[in-house]
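Take this structure, written in structure tokens, and hold onto it; I'll ask about it next.
Removed from the display is one protein chain of the complex; every other protein chain stays in position.
Right after this comes chain A.
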Amino acid sequence: MSLSKLVWSHFGPHHPFPEKQKFHGFYRDALAPPALSPPLGLSLSAAFAPPGTVTMSNSSNMNALSPDEMQRFQKLSNEFEPEVPGLFVSPKQSSHNIALEYANADPTLATKTNALAVTHPMTRVMKGDGNCGWRAVAFGYFETLFALRDPLRVQRELARIKSLTYTLDRVGYADHLYEIFIDATEEIFAQTAAAIQNGDQDELFLVNAFNNEYKSNSVIMHFRLLTSAWMKLNPVRYQAFLSLPLEQYCATEIDTVRTEIDEVGLQALVDGVIEGAGFGIEILYLDRSEGDAVTPHQLSSNCPSGATIRLLYRPGHYDLIYRAEQTVNMAPVVNYQYAMTSNYSPWDQGALSFDVNSHLMSIPNLMADPAFGMGAPMSPMPSLSPPPATYRISPTQDMYQSPMQAHAPVPSIPVPSPPPVLPSAAPPPMTSLPSRSSDGPQIRLNPLVMKPNLNQLPVTAPFKKSSPYNQAHFQNQDFEPIHWEPNDTRRYDGSRR
């Protein structure tokens, strides 16, 4: 009895060979539908690395099949389309879901995803149907446009995108074929303008529009064609990166309806379609490369705060991800530090009424003694609501620092009876950080108070006024430290204007 027959017997209803038992377990494993979770790369490779003998038996068996059967299998295989579950574009969800997916995976991935959940607390999952990269960018584009809440800008963008239509004509697409794509894009622009007009709180309308298969596909096709035309009109920039002639690349990789975007295509999409809007695009690569944070890569010439689309890339798949700044909610808190000093203006050691001995300050939680907080004479500030604002991290920074390093030396002090400005939801479980936001506003001591020379503030980049990274605040009489909630998105959008 040949080994090959044995193996094939598993495809039929009968198992005439008793020996099959010893292979059964193995084949069931190898044939099991692969799970869709990303750590899978590891388990998959294990499942598909059968011992050589079985692989050989398998192929010799293929030869034994009749041409008809071969054809039938070929047809089945050609027509196979994996059922991909999920919405085309999911609602925003906590990035901790990603950390959970990798909790038992490679330690590098676990570390990176845990850090990512802190620096980028929200994600939006794209359906992995071969269009995820295109869809992520197209959705991110409209979402960013909506978040800016500028009706004029929407009009300007609509005009700009429509003006690109001439490029489609120049490279020879027929207008009766592409007009339905432009119609769909225009409709979403109109919806965006209307949502701004109506003061819609969130981008639900966009999520719905992109979950409509036809609209979603149309906008993606429109962006694909604009990208294709852009490449054909600027071949010099791209040809060197392609293994095919550019025309052929566009026909087989860009113009198609279900071919995933690759790096060259993504760059061309950014160059030709997105960057004209003044939006930034950044990719965060989540892989097993060295380091304890994802590797960011900026595709656009700059990444303006509040108008940057961020993509999370895992091999073969793109999702959208949102940095903390987009969801930060800032509210006034008691300024503990300044409540204890009467003279705000000179920024030097002498002006601080408490001991800034660096050794003392470096003792963790020294200031966190609740008794100390209770007894301290202080007058809570009235709960004014200044417009929450975003901050921006110096664009020169190359890596997202591990939040542990960034925040660990800053002691946090629970303050009694804080003005309950925001009914904040319970924060997501922080795996790598002590919970700082759950017990009310905290004092944030600038790490600089521990430095002997405070006259030279290492301000390296222009800051927005209320950036917590702006040490120059401490010179301002009206300075109020801010308290941020990493997970409160709605409030941010709502109270923005």
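The criterion applied here is as follows: a contact is a pair of C-beta atoms (placed from the backbone, for glycine too) under 8 Å apart; a residue touches a chain by one contact, two chains touch by 3 or more; residues count from 1.
Operating definition for what follows: contacts and distances are computed from a predicted model.
As stated in its UniProt record, the chain not included in the shown complex is "E2 ubiquitin-conjugating enzyme", which appears among "small monomeric GTPase", "Large ribosomal subunit protein mL43", "Ras-related protein Rab-15" or "E2 ubiquitin-conjugating enzyme".
Summary of contacts with the chain left out: across A:Leu76, A:Leu152, A:Ala174 or A:Val236, the touching residue is A:Ala174. Residue A:Leu225 is the one among A:Leu148, A:Ile182, A:Leu225 or A:Cys303 that touches the chain missing from this view.
Set against the missing chain, the residues A:Asn212, A:Asn234 or A:Thr295 yield one that touches it, A:Asn212.
Touch with the hidden chain on the side of chain A covers residues 78, 85-87, 90-91, 93, 97, 173-174, 176-181, 204, 207-208, 211-215, 217-218, 221, 225, 251-252, 255-259.
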